[in-house]
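Every protein chain of the complex appears in place save one, which is left out.
Here is chain A:
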Amino acid sequence: MSSARPSPSPLSVELHGDFGGKDVAPDNFDVVHAMNYVSALLDLLSALADKQQEPLSLQGMTLAPGSVVFDIDVEQPSTARRLVTQAGELVAGRTLAPRGLRARVTRVRESVSQLGPGVRSVVKVGRHKTVIAPPNIDTNARTQEEVELRARVFRVGGSPPRVWAITDVDGEFRAELDHRLAADIAGYLYQEVDLVATIERTDEGRIVDATVHRFFPLDETEDEAEVWRRWFALAGSGWEDIEDIEAELDRNIEKAI
């Protein structure tokens, strides 16, 4: 007697919501980011199955008409349901990612975030639904904050006045400032300064709008170590009588580090 191979059930990865002002649909979704997300999610599910030594066969995929639904054939729907639930918990940060899966979880978080600020993903296996969403932090909103940035000034001028500068981590940006500051900062062209600015970033962290309120030149006239030691002698004078720094900091020195 031959045992019939069970017919595969669909594991449906659905994208819903607003994409560029329209409902997300097969003719308008961002193919690269969507495929990247689906790939990241399936990779995480496969890795979860491997880690738990569960068979999980994901073979064949169709893009269901009328909506953005990727139907993936799965031969073990009950395993898939359980793993999808676990994946949802991991991606949301509600459970801890085991070793070996953290990079995959991060990839799903990043790729689902890249689908667009109004797009969300629901994964269905039969009637079982799981929302796949990163931890509840809106990284897609533009954030405005006052910051201090170490930056190299490479251009000043214009009307209204502006300064162009580059940082090691946040890249190049342009900022508005008043005439007096512009004249002062022009004296530090091609040098590093500390800028105090209100900045606005894109969801990728790029600075798109900035206003400089103050700046501080760097002290390059003296021995740097001595400058800091003089600062610590006053600002950290309370450390003078401490006999065990790590005990005071409540830390443990690891002998084998």
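Keep in mind that, in the parts below, a contact is a pair of C-beta atoms (placed from the backbone, for glycine too) under 8 Å apart; a residue touches a chain by one contact, two chains touch by 3 or more; residues count from 1.
Here is the rule we use: contacts and distances are computed from a predicted model.
> One chain of this complex is not shown here; going by its UniProt record, which of these names is it: "Amino acid ABC transporter ATP-binding protein (PAAT family)", "Sulfurtransferase complex subunit TusD", "PIN domain-containing protein" or "Peptide/nickel transport system permease protein"?
So the chain that does not appear here would be "PIN domain-containing protein", according to UniProt.
> Check each of A:Ser39, A:Gln52, A:Ser78 or A:Thr95 against the chain that is not shown and name the one that touches it.
Within the whole complex, the residue contacting the unshown chain is A:Thr95.
> List the chain A residues touching the unshown chain?
93-96, 102-103, 106, 109, 134-135, 137, 139, 143, 145, 147-148, 150, 168-169, 192, 194, 201, 205, 216-220, 224-225, 227-229, 231-240, 242, 245-246, 249-254, 256-257
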